[in-house]
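Missing here is one protein chain; the remaining ones are kept as they sit in the complex.
== chain A ==
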Amino acid sequence: MIQDKMISKLEILAESAKYDISCASSGTSRSNKNKGIGSASRCGICHSFTADGRCVSLLKIMLTNYCMFDCAYCINRQSNDIPRAGFTPKELADLTIEFYRRNYIEGLFLSSGIVRSADHTMEKMIRVVKILRQEYHFNGYIHMKAIPGASNELIREAGLLVDRMSVNLEIPTERNLKLLAPDKDHQTIYQPMRHIQQNLLENIEDRKKLKSTPKFVPAGQSTQVIIGATDETDNQILQLTAKLYKRPSMKRVYYSGFIPVNSYDKRLPILQEVPRVRENRLYQADWLLRFYDFNVDEIVNDDHPDLDLTVDPKLSWAIRNPQFFPVDINRDSYRKILRVPGIGVKSAKLIVMARRHRKLNIEALKRIGVVLKRAQFFIVCHEMRTFKLLDSSAEYIRLSLQDQPLIEINKDPIPQQLVMGW
């Protein structure tokens, strides 16, 4: 009987937590201490994948899904008639350990509905983490939500126990946030973010003086914005992202395609489908910002306020900027090679290493893993000195490389000399 109750509680609180996209367990590397339990792996480990294809790395769960707020986009809003439940801190800590011992998870992702007050909720969450870290000597990964409005003291205390903290922005502009979540405003969301940042920077200074000072959120913080619930353009969203990434503690911004969980609420748009393609394009743009050294204005700006849904943002940029090409694979810098569509970080690194030994031709590029279907329009290399883009119109490239190509590319894509049919 007690067991059935645990299982249904687990289900209710997982259902309530699942719309949080983040599940990363990366960013900290820590080996086991004193033969206790657990370690953290720098690049993170995904232990399972649900039928929607999303990774399960942490035990993503709410401490309770009772909530006094009434945000229009949230499944747990106060006015929703859904089953409610709550764990005691001990129950949740025990469950985490049992799952961890079986290699189901990397650790815990703890979130909670807001009960009584922000500080009260935060205190209860800290209790779970304290049992894990101090009683069970758990050394695995812990991600904890910072509750908007919680005091700096509690954020400080939590941050010294966990690996990552996050506060979700949810709605990119303040105007729309006020509309959908009357209990929230950007001030109360940015405040814990700032607290986390300040504490982290102070902690870095303290650790310079005394190495044994415990680390404050070693994996930094992350946040999430909902896409498609309100009318923001990709330009607005990505400008916000770029601003957030300028803060040294912000590691990830997640984009969550809007799922109409409360379809009765007339403030929300009626969507036939989750805007998955747009979400995917935003992630691609996000990657360009973080790993490809792109400036946000190169991807979106007032002339191009939204990302092209038919081709990826890198290709879209390349087509708009023909003056940048051709890139000479054997001569140009790593940064320039990285900008070629069809060449990723890994192949770009291999290319600059390999070309020291010999001149690279098309065959070598193919073996290295360059997607020539895309790259061929933008490069010259050994044995292929003629530059294709000059012969091909931008429209041709776009139509042949978009997700559902309208033009069939020549089956033998790399002729020595290319003459276009028009």
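We take it that a contact is a pair of C-beta atoms (placed from the backbone, for glycine too) under 8 Å apart; a residue touches a chain by one contact, two chains touch by 3 or more; residues count from 1.
The rule we apply is simple: contacts and distances are computed from a predicted model.
Hidden chain, UniProt protein name from the list "ABC transporter permease", "phosphoenolpyruvate--glycerone phosphotransferase", "LigA protein" or "DNA metabolism protein": "DNA metabolism protein".
Taking the whole complex into account, chain A touches the unshown chain at residues 3, 6-7, 10-12, 14-15, 17-19, 31-32, 35-39, 41, 45-56, 59-60, 95, 98-99, 101-104, 140, 257, 259, 274, 276, 350, 353-358, 360, 364, 367-368.
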